[in-house]
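Of the protein chains in this complex, all but one are displayed in their positions.
Then we have subunit A:
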């Protein structure tokens, strides 16, 4: 627990135009950790990811990756620093086929998965590699969105609600993939509303409310905190 965090967020504020959405968010992720961000609809989870990636440009505070400041970087340099982004809306391109979608993000570092490894992990994608990206089912699109950033050698992947709207078997599959990634030492920042899913992989939880971090606790405390979570998440 004493090692310096891989990703360090301090006092992050962010705005959509004039509307102030994040209020001093703090967040740490150590190498190899899976950290899950919980919070009800509109709490600011997606905004936190977008602000870290630099997609949302109006930000103040500190975002450091291995001590390197990300806040001053242009958007396309952030991925090169080692972040891989799997957006909530998945972002599969209709004008690209599955294999083009997979190959789209440029490599950012050594050590990404090879295309063969990816197709072994996601056999469906291999079968449908020449289909139009958006012709895939929702679950397949989600897998493609994840697969796409595994190729690049990103050190941290930011996953925004990968199970949203998917059938239980697919959720199970995605859970297996995350467990596999964790085994390989990938660092993951996961946004989830489904904490039954998140408990399988999360080392730690952060709880967000109204653009603020209101709580943080280790994964094994999840059960003891169920009542409290039910109340905050309103589920």
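The working rule: contacts are C-beta pairs under 8 Å (C-beta built on N, C-alpha and C of every residue); 3 or more make two chains touch, one makes a residue touch a chain; residues count from 1.
Just so we're on the same page, contacts and distances are computed from a predicted model.
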| item | value |
| --- | --- |
| Chain excluded from display, named as in UniProt, from "Branched-chain amino acid transport system permease protein", "Nitrite reductase (NADH) small subunit", "Fe-S cluster assembly ATPase SufC" or "Protocatechuate 3,4-dioxygenase, alpha subunit" | "Branched-chain amino acid transport system permease protein" |
| Of A:85, A:122 or A:205, the one touching the omitted chain in the full complex | A:85 |
| Contact with the hidden chain (one of A:11, A:106, A:138 or A:218) | A:106 |
| Interface with the unshown chain - residue positions in subunit A | 53-55, 74-80, 85, 87, 91, 93-96, 100, 103-106, 108, 148-149, 152 |
